[in-house]
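A single protein chain has been omitted from the complex, and every remaining protein chain is retained in its original position.
Now for chain A:
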């Protein structure tokens, strides 16, 4: 296990057709372009010619978290990261509020991650329903959650 400060600069060597979107029930080999309302997906545009910062920023927090948990593992033993990850998973599994109503409140997650006294661009530009982005409608979300 490595201690990374900077995310790994990984370019995928292979992708499947359903990597960049939810698979549609009526056509399991493709994404659901009717629900996303963005039209047929151009996979090469999702892979090539992206801004150099984009992958760095999207994976930054995850990398920092992993490094932190790895350090805890080395100092306090395997139990620490397992317990912390378990607590985060419990919160993610039990918190639910539809995206159309704003998504679930991030308070519990913030406290567990130690981010309750900081703001970042994700708080300034939340990018959810209020920003005009197309989010999953309530029925789709419930179906996914229930596993229907």
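In this section, a residue touches a chain if its C-beta (ideal position, glycine included) is under 8 Å from a C-beta of that chain, and two chains touch if they have at least 3 such contacts; residues count from 1.
To be clear about the criterion, contacts and distances are computed from a predicted model.
Not every chain of the complex appears here, and the one that does not is recorded in UniProt as "proteasome endopeptidase complex", selected from "proteasome endopeptidase complex", "Trafficking protein particle complex subunit 6B", "3-methyl-2-oxobutanoate dehydrogenase (2-methylpropanoyl-transferring)" or "Exostosin GT47 domain-containing protein". Screening A:75, A:119 or A:146 for touch with the missing chain picks out A:119. As for the chain not pictured, it touches chain A at residues 45, 49-54, 56-58, 60, 116-122, 124-128.
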